[in-house]
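For this view, one protein chain was removed and the others were kept in their places.
As written, the chains take the letters A and B, and residue 1 is the first residue of each chain.
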Amino acid sequence: MSLDAPPPAPRAEEGPQVGADEWVARQARRREYLPSWLGRAQRLGDRVGWWPRLAVAGLAAAALPLLGLGGFQLQVGIDALVIALLAVGLNIVVGWAGVLDLGYVAFFGFGAYGFALVSSGQIGADGIHLPSYVSIPLVMLAAAVLGLLVGLPSRRLIGDYLAIVTLFFGEAFVEFTNNVAPGALGGPNGIVGIDPVSVFGHKITSNGGYYYLLVVVLVVTMAVLRLLEFSRTGRAWRAVREDPLAAASMTVPVNWVKLMAFAFGAAVAALAGTVFVAQQISVFPTDFDTPILILVYAGLILGGAGSIAGAATGALVVMVIYDGLLRSPSDSGYLFYGLILLTLLVKLRPWRRLAVVLGACVAFGFAAHAIAAAISARAVAGGPGSTGWIASALHDWVIVPANATVAGNYGFVALVCLLIALVQAGPRWRTILLVPALYLASFVWETRLVTEPAITRQLMIGAILIVMMNARPQGLLGQRRVEAIT
Amino acid sequence: MSAGEDVAAAAGPEDGGAHGRSVLQLEGLSLSFGGLRALSGLDLEVRDEEIVSLIGPNGAGKTTVFNVITGVYEPSDGDVFFAGKPIAGLAPHSIARMGIARTFQSLRLFLNMSVIENVMAATYGNTKAMPWESVLRLPRARREEREVRALAADVLSFFGQRLAGYRWDQPAYSLSYANRRRLEIARALATRPRLLLLDEPAAGMNPAETHEITELIERLRAERDVAILVIEHDMHVVASCSDRVVALDHGVKIAEGGFDQVASHPAVVEAYLGRDPEALSDAG
Partner (left out) sequence: MAFFFQELVNGVTTGALYSLVALGFSMVYGVLKLLNFAHGDLYMVGAYVGFFVIQWFGGPTAVSIPVPLLLLIMFVLAAAVVGGLGVAIERFAYRPLRDAPRIAPLITAIGISFFLENAALLLFGAQFRVYNTADFISLSSGITIGSVTIDSVQIMVLVLGLALMVGLRELVNRTKLGKQMRAVAADREAAEMMGVNVNFTIAATFFLGSALAGVAGVMAGLLFNQVTPTIGFIAGLKAFTAAVVGGIGSLPGAMLGGLLIGVAESMITGYAPPGYSTYTNLFVFAVLIAVMLVRPSGLLGRAQLQKV
């Protein structure tokens, strides 16, 4: 082999074109934002900075009860904050370290039961009643150790297997607390009579008190995690998520880092468990079943895995809707129709098109109702399931037959098929199909969904997971990720 | 460029030589995947601040050598010595901490992390701050964070204007291909290696960029005191910056020496170009 002359040296470089390259970089950043006014709000938020945003959010949350929230609303708030705390903890494992932990809710339960056992009359003659400032850190530490143990299989298992093993661990926990040592753990009846949390000697016994406690705990946890995110540990977590092999080749002990993620996530979950159980004064095995896990995941995915604020916000939004749907039929109707209108407002642009669609929908409805009434009186004999002014407004618009249940069931199946067709259709057909889809949605709501709020909200959670992963995997507040295809 | 050495068989023990002590020594290294023999009895030595090029046709086992050295694979037979210590079978992150760093043939950057975070992440094994120290901003954590940042800035500045300051907070996926290759080298440098393994650093580069890479490799050796083992296909790079060239084919070393010697070695020519059909018909 012989070589030609070596290539010429490059021209003298002035360096990259600052005006051009930097501008390009900035434009790329701009495309990450949501469109129109939402994007402007995001950009304003970014300019303000993370810590002021946290402070504002915390103060707003603390101020909320002062607007005169009643007992039920306060409970919703407490539940929402607990789930938000769980989502923030899950974010460490799933969002930062990239490990799919499907048994996360077991750590929540462990913290709850742990606190219950050391703060109640359950063990021994008079029970153990450790003060909170001892029991809570103790339980968190124990949970961290448990997290390390549970994470140990990750050494030998690749991602999918680990997901299954953690899923089983979660299931095992529920079975364990249900069946094992009924004397100590209370079996299906759980443990009651749990001590309240005491802060600086002051016992918290009211819902309002627990609300404020949770706001403080959530804000402090988010702050701690933020500091961790940009520390050496946080960088290691994110490197492991990106590319474990490359991370290992760059001095990062991948297995240990994953174990740390498990431990930290478990500690946060346990913390949530302790406060949860103190507020409830009782604990049962069914508090930690799969639906709770899925709720936390839905919150994390909706808000954006990988982002602390995303995890908390997503969970709060999901919980507010989740609990809101359980309220009286008229209120849940506001929620249902309100969400639909909101989605249309955000997604259907220009607003002229939106107006056309809504108008067509209204006309379509009245026409359909009239035709159905003409054909058969039974077809419109029933009334809308909602109550309040929505129901009276819809009375002559939506078709509600006498046997609403059966018709509603068929309508449900038809609605799912129609929605799938909607997603697959091109833009023009999509607008056209939107009209019967909206009408059908209202039909199904009034005949079936509004009367079964417990099932409806579960359906919504499942739908959130499916839709978010397909439409916007980075969640509402997350950053779009670039993945190398290997 | 150094004085060419004679075509060598096995490397000798740690003798002085032109480049000082032995940094890396492979002795009789073999690796099999089931029935496939990826490496057979490979002997290789790299000395302090030496630049050794590893060449050979595709599938010869060059990247496999890197994988064995860095602990991704465990050899079936033979030994790997780093500065005299045996390292075969250790975990990759331990080997990296000892002072061996590498880049990858198909880039493996942390794409969603920023440029400077990519580099800072590589300092994990050489720092000690515990998570709670970082959270509480204790002195050791603060000091280490400052040092890590300074190290990253220093390493990135090695590439001059290419990875200039304003790029540091941009996500790695926004970098051009050539810059991504440079970032990978920068990240490897952040581990303060004594031995740097570069896997096809000039792949996919145009002649001007290739020239830059060649200069870069020499500057690395001069300014950073590293020994470098380079896998390359581009012979311009191999010719201009290697002290020694080792040729592999089918997992076996077929030649070793200066570039001209190896390039004209009949076994190497055959490996790359096949045997001369006229010579075949003459013989048969």
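As a convention for this text, a contact is a pair of C-beta atoms (placed from the backbone, for glycine too) under 8 Å apart; a residue touches a chain by one contact, two chains touch by 3 or more.
All values reported here derive from a predicted model rather than from experimental measurement.
Among the residues B:S22, B:S40, B:S53 or B:N67, only B:N67 touches the chain that is left out of the figure.
Residue-wise, the contact with the chain that is not shown comes from A:T290, picked out of A:Q42, A:Q75, A:N255 or A:T290. Listed here are the chain A residues that touch the chain not shown: 94, 98, 100, 102, 153, 156-161, 163-165, 167-169, 171-172, 175-176, 178-180, 245, 290-291, 294, 297, 301, 409, 412-413, 416, 420, 423-424, 448-449, 452, 455-456, 458-459, 461-466, 469-470, 473, 481, 483, 485.
Throughout what follows, only the chains that are shown with their structure count from here on.
Taking each chain's centre as the average of its CA atoms, chain A and chain B sit 44 Å apart. Only residues 1-3, 6-11, 13, 15-16, 18, 22, 25, 28, 224, 227-228, 231-233, 235-236, 238-239, 242-243, 245-254, 260, 264, 479, 481-484 of chain A touch chain B when the two sit together in their complex. Contact residues on chain B toward chain A in their complex (touch as defined above): 70, 72, 91-93, 96-97, 101-102, 104, 107-113, 117, 120-127, 129, 131, 134-135, 137, 141, 144-145, 148, 160-162, 164, 166-167, 170-171, 173-174, 187-188, 190-191, 207-212, 235-236, 239-240, 263-264, 269, 272.
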